Every structure is written in C-alpha cells, then in structure tokens.
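Structure record follows, encoded as structure tokens.
With one protein chain withheld, the remaining protein chains of the complex are depicted in position.
Chain naming follows the written order as A and B, and within any one chain the residues start at number 1.
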Amino acid sequence: MAAGKSKPIDAQLLSRLLDEHGRALTLFARQYCDSPEDVVQYAFLKLVRSRQGHGNMVPWLYRVVRNRAISVARSSARRQRRELRVARRDEPWFERDYAEEVDARAAADALKALPEPQREIIIAHIWGGLTFEQIGQVVGCSSSTAHRHYSDGLSSLRERLRSPCTEHTTKKN
Amino acid sequence: MRKATPMAVLAFLAACLCATATAQEQEQVAVRRLAVRPAAEPVPAMRYRLMPTFHEREPGNAATVLKTAALMLVEHRDKEALDKVAKWGGMPLEQLPREEVQSVLSQFADVLRYVELGAWRERCDWDWPLQEGAAMLLPDLAAYRNMARLLALKARMQILEHDYDGAIHTLETGFAFASHVAEGRILINGLVGSAIASLMLDATGDLMQAPDAPSLYWALTALPRPLVDLRQAIEFELTGMAFWPKELRKPEQMYLSPRQWAEVFRSLGNLVGEGSRSGSLSPTAIALVTYTDAKRHLLEKGRPPEELEAMPVLQVVAIYLRDGWRLRADEALKWWYAPYPQARAGLDAIERVVAEARKDKSGWLVALLMPALQRARFHQMRFERRIAGLRAVEAMRVHAGVTGAGLPARLEEIERVPVPLNPMRGEPFEYELRDGRAVLSAPLEPDGRPEDAFRYEIELVR
Partner (left out) sequence: MHGAHNEEELRDVERSLARLRPAAAGIDRDELMFRAGQAAATGRAGLAPGVAVLVALVASLAGAGTTWLARPAAPERIVQVTVEKPVLRVVELAPIMPAGERPERSVARADYLELRDRVLAEGMDALPSLGSAGGAAPGGTIDDLWRDLGIPPRHRARKAWAPSAGRSAQS
C-alpha cells in the first residue's frame, strides 16, 4: 500500500487491506493478547468509522492494533479465568510448512521468548513490512532505536534457532 | 299408577342432575381412608425415627454406593419383576401375594442391601457432570425409582409380618435415600427425591393402620422441614443459569470474536431445540431481529455508544437476553423465598410473567428455558401437607390413646400433642366428625389438579 493522499474507505479498499495485511496484523496483535481477531476487527472498524483515509493506513492500523491489544490484555488479566468451549488456546503463530528451513513452532517460541520491544519491531518489519521510521511512530521511539532493537532481536533469534546438523534447539517458555 | 306432573318430572330431572354433579365432584377428589387405632406416645419419646440422625450414619459418600445399587438393579435385567413391584405398590396390604412378593424381594436382596448402605451414609455428592449442561444424561434416575418401590414393598411386607421395628428401619432407610437423591443440586433430583419420599409416606400410612402399631407422631414431627428443599436447585437453574452456555452468563465480561459468539448462539440453539415451532435460530437471524432493541437497552443502561459500537453484535444481543432473563427469573424467584401461604398469589403470577415475556424479544429465552416454578413449589408444599396430615392423624391416635375416648369432635380438643396446621395455607386443616368418622381435608388449591386434593377419612378401630 503506497503512501498517498487521503481516500474514502470503501468495501473494495477494506477488502484489500484485509487480504494484504490481515494476517500480519493478527500476528502483531497475538503477541499481546488472546483475542487478536477481535482487536484487528476493531482496528478496521475504527478506520471505517473515522470516515477518512489516513495517508498510509497501514502504520495507522498497526498503532491502533497495538494500543487496543495492550488494553485488552490488561483487562483480561483482571478478569476471572474461565474455560471457553469455543476459545482456541495456544493458537499457532505461523502456518506450518515442513519444507521450510525454520520450524514454525520453533520460530514462534523463539519470538515469544524475546523482550517485547524486540519482538514487536521484528514482527512489524518482517511480516508487516513497516519501515523503521514507521515502526518508530507506532511504538513511540526513534527509527535508529527501532533498528537497534531489531538487530538485537534477530541476533537472539539466530542463537535460539541455530541448529547443529538437522536438529532444532528451542527454548520453550 | 298416577302419571307424574311436568313439574315433578322437572324436579326429578333436576335432582338427578344435581346428584350426578355432586357425584362427579366427589369422584374427582381422591380420598385416602385410614382405619387407625389409639396409641400412646412412645417411651422414650424418640424411640422411633423416620430419618437417621447424623451420629447414626456412616462416614462416606452415599452416591457411590447408591450408583452401585443402581448398577446391580440394571444387572438383574428382570423387567417383569420390576413391573410387578410397581403394580404391588398400589395394592392394599392384605391383597399382596406374600410368597411371590417375598421371592421377588429375595431376588433383589443385594440391591436392597446397597440402598441401605448408601442411604445411611453421612453425605451425598452426586458429582454430576454439570459442565455438560442441559445435554447431561441421568440414566440412574429410573433405577432409583425402582429401588424406592422395592424398599417400600419391603416395608409393607415387614408390616404384614408384624415386624414393625424392621418396617420403621426400612422407612428410615427410604426417607434417607429420598433425602440423598434430592441433594443433586438440579431440580429433577429434588422432584425424584420427593416422589421417593411419597412412596415411603404411603407405606407409613400402612404402618399407622397396622394392629398395635406404635405412635409415629414424634417420628413424623422429627422429619426435616422441608424434607426435600428445592431452593438450591431452583436458584441453580434460575439465578445460576445452570444450563445456559457459560459464555452467556456474564457476556459483558467476555472477549470473543464474532465467530465465537456465533458458535455460542448455535450451541444455544442446540439447548432449546430447533424446529418449526421455534423457528430458525441462526445467529444472523437473531442478531438482525434483536440487535436494535438490544442496543437501545444498553444505551439506556448507560453504556457509552462508542463502546457499544466496538462490541460484536451478538455480544450486545447476549447481554440483552441475559438481562431479560434476569428480570423475569428474579420476578419469579422472589416468591420462592416467601412463606407459601403468602406467596401463592405471587407464584400464580409467574405464568403471566412467562406469558408476557414471550411478547418481548428480551424474554425469548424465558419462554423456552424457565421451569414451571409454581408447579415445583406446589410439589414441595403438597408433600409437606401430606406429612402434616399424617401428623394430624397421629395426633388423633394419641388423643384417643390418652383420653380413652373416640375421635375428637374438633381438632382443638387435642391437647396432648400439637396439631399441625396445613402448611399450604398456614391455617388449620378442615375437620369434621360425622357418624364416628373424621374427615380431615384441605381446600383444592387453585393450581392443583383433582388428584392433588387432600382428603383423609379416618375411622378409629379398637
């Protein structure tokens, strides 16, 4: 989605945003809370309700998702625990593809083990496609700080995911 | 022969009609006839009991043993014998085929032994899988009904054999069994427990009429009141919304996706059943019909509009339906807590509450899920009235035993022991002595059926 002037939100645009960014936004939300789909839907609806384009809407969506997910997570922690028949526990972060050199589960576990600033920046950059400047606006830091967190996080991931021969070593939290 | 005049014919026909109407009226009311003998109070006073005291019981969970007894009963696979037991239950004592009855009781001796072992335990935790909700199956209950019939039959045979101590012990076992069954936390357990206790009361009536039977006045008085308390079950099913999908109990606290909410409403559809009468219960349909009202309801309650907009449609609907349920459930439940004589009018109004709920979308679930509360309370009170009635008859036996006279002309003449009131009305029973027979009765309740009437005709024999 290229940066550009504001444009009204119509069904076609909404549909395209959902197709292109829905998965990555959900992954971004999933690191904070148990109901990432709700959070992402909230963000899209907020976009529609705002009745105007936001320049490049994608970073805007990431910011809304982040704020909302953190808020939901805080509320959830205060609520009584309950077992939901329909709730899905321990949802996979990535699709499994056994041909890939990095195991999806191992990658998810390694990401979960990272400090939050590193994790959220890695997700936003690799899967969200955001630049470090855009990421800085989302999380509230400078682009250089964002880049530094990114490099540190990748380095940690490299250590965690490094595997002698064909075995993967993972540390589960 | 002189021809009858038209007026005479009319008078005759009118008389016939009146007599027929009276006969029909009388036929509709079931009468229990008791032929009792005078009896002094036992010494010591609590020599006989119909419910074990706590210290007499064995530690442990009655449910495990009673379920074993149920399994044993099923294992016998003798439906024919159990059908006979059911038939014998309604037969007058003197008509029971003794040898055949003894043979059947011997056949089921193991079951009876385990019922006794279970009934005399201190506590009872049925540990039903309540998480199954309304899909829960309770196959044991039919077995408990048969176990109760066997127990009552045993007591009646012991009465026939003049083994009154044995019969009282068996009745004690039976009332304890009934009390344990009723501890199941759900309404049907209470109803079945109450029915089991009624079978024991039938046999108690037989014992009261047996030659030289002891006075059971204090044994009946010592029975817990209410013997079967449905309060916990009613609260569980109404306030606890026991059989709702749990997500619908506190929907405002749930954070489900729209798809998850749709699943919840589909499971609700399974609960209430789908079919032509209830219409389609598709979540989309529910949302489209109720969402506007639901939103308005929440706005009126002070929910911020932006918060409302952010909520999934079905969550808004869920809150609305829950609030609608709560309103009517509390309206019905409050009368449960009032003493029955004062609560009757309120309980009668429950049907109106439910009928009106149907006209309002927020009351949709009330029509489908709420139990007939007034009927449940009536069950409970009718049973209590029976106990009170038998106590009153026992009071007459004591009175006759003390005074050496016959039945009292008025209940107020009985001074030795208190005569219980009719618990359904909070006032004395109606009593009349006519031609040496006493009639103890209570008016037919508005919500009662003819078979629910109370009328004892008592004869004192020597």
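The rule we apply is simple: contacts are C-beta pairs under 8 Å (C-beta built on N, C-alpha and C of every residue); 3 or more make two chains touch, one makes a residue touch a chain.
Just so it is clear, the structure is predicted and the values come from calculations on it, not from any experiment.
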Where does the absent chain touch, in terms of which shown chains it meets? A, B
Going by the contact rule already stated, which one of B:Y320, B:W364 or B:Y456 would touch the omitted chain in the full complex? B:W364
Can you tell me which of B:P42, B:G60, B:G166 or B:G346 touches the chain that was removed from the display? B:G166
Name, in rising order, the residues on subunit B that touch the hidden chain in the full complex. 56, 58, 71-75, 77, 79, 82, 102, 105-107, 109-110, 112-113, 116, 120, 133-143, 145-146, 154, 157-158, 161, 163, 165-166, 169, 186-188, 191-192, 195-196, 243, 257-259, 262, 270-282, 285-286, 288-289, 291-292, 295-296, 309, 312-313, 351, 354-355, 358, 361, 364, 367-369, 371-372, 375-376, 379
In the full complex, which residues of subunit A touch the absent chain? 8-12, 14-15, 18, 22-27, 36-37, 40-41, 44-45, 48-49, 51, 91-95, 97, 100-102, 104, 107, 122, 126-127, 148, 151-152, 154-158, 161
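Simple rule for what comes next: only the chains that are shown with their structure count from here on.
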Geometric centre distance via CA averages, subunit B-subunit A, whole Å: 59
Please output the residues of subunit A touching subunit B within their complex, sorted ascending. 34-35, 37-38, 41-42, 45, 49, 72, 75-76, 79-80, 82, 84-87
As the complex stands, subunit B meets subunit A at residues 245-247, 253-260, 263-264, 267, 309-310, 312
